[in-house]
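Quick notes on the structure that follows.
Removed from the display is one protein chain of the complex; every other protein chain stays in position.
Chain lettering (A, B, C and D) follows the sequence in which the chains are written, and residue indices restart at 1 in each chain.
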């Protein structure tokens, strides 16, 4: 075990050896294995946005096996997807890459102000499919947040008892905040804290903006002069907000955009001490060879091989 | 086991031998056995529309035994019905044809914009009646969709653990979409994707129209020039949307209509790579000999014996 | 076992010997035992309408033992009541008459458009009290119908597993239909179908009128020329709608009225092939000797001993 | 066992010996032991009305041990209180007096038209504290009545299985009736019937007035000339409404008032065949010696020692 892996595991000293083993599997896998940095491939867009919006740009992605292959070829730390997508490849790719089973999902055929995903799979599904972790999305600021927190509590308790790791997507959204507030620095830092308090091992948030949403928070940011000007500053604050850096915080990429913009964002995350990225559409919507090269460039930035 | 059966089972490699056995039973039964094509008889209209609307045109159908006999005489792959109808014949016809127990149903004595069926039977009912599969209806686009998805998740998990197959009727309906949107190509493709992600082995959708419901989807269909002009084109897209053709997608017939119109629709489904049809009113509302002939004509189209 | 009993049991061939035994107990008990006709005494009006409205006309009925005695003296097939009433006599009259425990009830101290009874007893209560069956009321057309169907599904599954029979009171009522619609022929036939599909062995409905409630049904009744003019016609259609006569359908009496009117109604039910009557207020609100004579007259009509 | 005790137990012949034993404990305990009359001390006002309103008039009552001592000193049949109050004395006074654990309670910090108490303790709490019975409040006429009935059903079933007795406070209240209706004779009689049908062994209601609330009931009271003029008449009707006198019906005292008024009320209850009283504020808000004397006077009226 590398020194870095050992240090990361020390943050989770309440967990049983089974869970530590699965955390270690994700830490140690792929091109960034053992560096304490992470690039994870998530593919839940088929459920969240629909098949054509997700896969028509690169139709190879309609086939669930494609994403296992892409994550393997690029050397990602793990691959995360909903039940159906994992069922369709878990046996064929058994043991080749750590899997994260997304346990809740929303589709876009029905809207509404205060989102709440459906729970679409179980901890026992994750076990029977050989996964290393469960994934779960919470929407702080939704009127239905408590329902999500309580579902997560039950699933987290069961996952830890059964030796799995827990990855939480913490995306503030709903009638409690404004649209801009969804990525405000105070809100993103709060979202990371909530996920950590709920027992997450891995926390996924969006890259924060310099906007401050809540008046009561604004007073403190001003008084304490918390730096929020650069992305690196903001990432540093978010990582600090997740138990002083003792929880793995990973940032999402969002909508497809050009490569250079992404590389710059990755540099900001890296320089602020962020632990890595979870990159979906920007990878699987590109042709496979382009996507592999792109993901490896991102890994090289995190690894410090390039600026 | 035929090569085709073996290939179909390979798509479900996460399932246990019990479930694979029941999938194989449906694949291999009847006149289309082993061809990878399917014609299934569903009779839930007594519950959904009422007895007179369903059975008065051919009163033999009031008797639950009639539908077992019809499905057997025509050589269907399976017969699907609610609890009461299966209880009334499961012993007499034990082992003669694969049975699918519909686990949820709606009646027409109460309406409402956002439908949600009642759960009317259990996985253990399916086991005690000797069924090969459970059937379940979801209504994506209903405000109550999450309730249905979560019921399905629990039932699917239990069914797979107990060696049964899972058939999902995925019918978008409710305040999230327009009336035309219920059969729009983007919506039907999305409905197939959702059912697949939720873990269905067999997916039943309606034949799609060329209408595109969602603005965000329209942009992609236009940009990627996804062909939707012919029924065959649309069926091909729907089948691709269900894990690149690695899930069995079957199309429903809908209201009673004339035979030639149906045969044309069947040809479109066949030419687009659809796996078959589930035909209720168009079969059991005709006299038995006419219905048997009609169903066998449909099978012959799927089998390629006629154009 | 009489030929008729054997034939009736053949309709329930999915049930275990325990449940068949309890169905047989009800079929074979009393003056109509073995004839395939039924007269059952139900006394839930104390709960449903209050004690004075129910028992003041014949105060002997305040005492729960009275109704056991009445049902025994008249030779009914079974006696049905809520938990408290059965608890108060089940030991004293142990084994003397088949008992049906009503598992849900409504009181009249609170109204509302869309009724839903409270579940007031359990299958295990029925077992500990020595009952042959559970009884359950559903209100199709109520906004809360799904809740009732799902309660019934759980109780039915448990009852059948534990060897009890299931009696369903199917009373359409609520915002889905008009007041007249509650006894419309299409609605009553539909109510019988729903109860049968939900797994009922015995189905209790109200005598239908010639009114047709639903436009979609009206078209079919007109086109198929379904006869609904006489009560016998309508009863025949309702019995046919309950699995072509392969489920026991019994008709309720309703409000107290004069004897001759009732006898005429009974003749209509008999001539239409109805299986019998469930008569509450018209029996227990009369003095005991009058009630016994009255009930036996009803039985004689069913037995064909009188016209 | 006294003849009276034996007769009372015969009313509950469906219950197991454990439950009969606990009913007998309450029947046989205290100064009225074995007479078939009851005086019970209830102290849930700390929860229901707040501590100062309940105990400031006699501050000794803040201490939970006080009420055990008061009930013992006066010779009550039983003492009823919520979880905390019983936990605070159950060991110290183990076996000295039958205890009734109130399983649900409401506080006055939040109002609302349709009351529903919180369930605040369990049957297993009653067992671990050595209680003889559970107590439960229902509010017929509340929009939430079904929730209470169903909670009671589960608790009653569990209590009877585990050998405990069941005491039901049946207090009509809520949007289904008027304020006057809460103590109307038809409503109180109905409330007693509902509690009995739900399986209560002991039923607590308020003394009824001569008001008749429901039009449908009024017709019957008039037609059948049910006497409701004197309290004794009304109590007789309520007792009859609880299974013809075969359930123990006890009357509450209500707000603090002067002693002579209470004694007159007790005489009415006694003369109408009521089984006794449950007296809270009128006893524990008086100094202890006064309260003991007062309670014993009440007992003497019931015992027929004084007019």
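Note that in this section contacts are C-beta pairs under 8 Å (C-beta built on N, C-alpha and C of every residue); 3 or more make two chains touch, one makes a residue touch a chain.
These numbers were taken from a predicted model, which means no experiment stands behind them.
Trainee: Sort through A:65, A:211, A:246 or A:267 and give me the one touching the missing partner chain.
Mentor: For the chain that is not drawn, the touching residue is A:246.
Trainee: So one chain is hidden, and I want to know which residue out of D:121, D:239 or D:266 touches that hidden chain in the complete assembly.
Mentor: With D:121, D:239 or D:266 as choices, the missing chain is touched by D:121.
Trainee: Which of A:94, A:220, A:261 or A:306 touches the chain that is not shown?
Mentor: Spelled out, the listed residue whose C-beta touches the missing chain is A:220.
Trainee: When the complex is taken as a whole, what residues of chain D touch the one chain not shown?
Mentor: Answer for chain D: residues 46-47, 49-53, 56-57, 59, 62-64, 66, 82-88, 90-92, 105, 107-112, 116-122, 124-125, 128-129 touch the chain left out.
Trainee: Can you list where chain A touches the absent chain?
Mentor: 11-15, 140-143, 145-146, 149-150, 153, 157, 172, 174-177, 186-187, 189-194, 196-200, 214, 216-217, 220-221, 224, 226, 237, 240-241, 243-246
The definition used in the following text is that only the chains that are shown with their structure count from here on.
Trainee: State the superposition rotation angle between the two copies chain B and chain D, fitting on C-alpha atoms only and giving a multiple of 5 degrees from 0 to 180.
Mentor: 145
Trainee: Looking at C-alpha means, what's the farthest chain from chain B?
Mentor: Centroid comparison gives D as the farthest chain from chain B.
Trainee: Taking all residue numbers at the chain C/chain D interface, are over half used by both copies (same) or under half (different)?
Mentor: different
Trainee: Could you give the separation in Å between the centres of chain A and chain C, each centre being the mean of its C-alpha atoms?
Mentor: Taking the average C-alpha coordinate of chain A and of chain C, the gap between them is 58 Å.
Trainee: In whole angstrom, how far does the Cα centroid of chain B sit from the Cα centroid of chain C?
Mentor: Computed from C-alpha means, the inter-chain centre distance equals 36 Å.
Trainee: When you check chain D against every other chain, which residues touch at least two of them?
Mentor: Nothing qualifies.
Trainee: Using the touch rule from the top of the page, what pairs of chains touch, sorted by label?
Mentor: A-B, B-C, C-D
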